[in-house]
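Entry: chain A
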Amino acid sequence: MLNIAVSIAFTLVAAAFALSGWRLLAGPSAPDRILALDTLSINAIALLALLGIQQSSTLYFEAALLIALMGFVGTVALCKFLLRGDIIE
Partner candidate 1 sequence: MEALMALIIGVLTACGVYLALRARTFPVVLGLTFLSYAVNLFLFTMGRLTIGQPPIIAARATGYADPVPQALVLTAIVISFAMTAFVIVLALKARADLGNDHVDGRREP
Partner candidate 2 sequence: MNHLVIAPVLLPLLAGILPLLPRHPTMRQRRILSLAATVAQLGVALALAAEVSDGEILVYPLGHWPAPFGIVLVADRLAAWMLVITALLALFALLDAIRGADTAGRHFHILFQLQLFGLNGAFLTGDLFNLFVFFEVLLIASYGLLLHGGGRERTRAGLHFVVVNLVGSTLFLFAVGTLYGVLGTLNMADLAVKAAATPPENVPLIRAAGLVLFGVFALKAALLPLHLWLPTAYAHASAPVAALFAIMTKVGAYSILRVYTLIFGAGAGSAARLIEPWLLPLALATLIFGMLGAVTSTHLRQQAAWLVVASVGSLLTALGLNNAAGIAAGLYYLPHTTFAAAALFLLADAIARRRGELGDRLDPGPAITSPRLLGGLFFVTAVAVAGLPPLSGFLGKFLTLRAALDHPFLPWVMGAVLAAGLLGLIALARTGSLLFYRALPSEAGAAEVWPTLARETVPIIGLLLLGLGLTVGAGPALDQTHAIATQMLQPQAYLQAVLKPGGTP
């Protein structure tokens, strides 16, 4: 039961991955790509949560936390670049 749910979830998240990846490559605008990257990292967090349940291992928690933090930093830096060019001024 749980396994079925998990495998369904995996498929869905993988599909989400693919869609975001497509947007990443297709663009067209820079914000589009940045948004896609941001979404990718969120999907990655979902993936990790699923992996944790599937392997009943808590070792993926820090990774998820770090993706959340670093994904944010990256997005902010990229946006700031578009807005100001000089990202730390």
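The criterion applied here is as follows: a residue touches a chain if its C-beta (ideal position, glycine included) is under 8 Å from a C-beta of that chain, and two chains touch if they have at least 3 such contacts; residues count from 1.
Inclusion criterion for the candidates: all candidates are chains of the complex that A comes from, given by their letters.
As the structure is a computational prediction, the values presented were derived from the model and not from experiment.
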| item | value |
| --- | --- |
| Neighbour of chain A by the touch rule, complex-wide, chosen among 1 or 2 | 1 |
| Contact set on chain A toward candidate 1 in their complex | 55, 57, 59 |
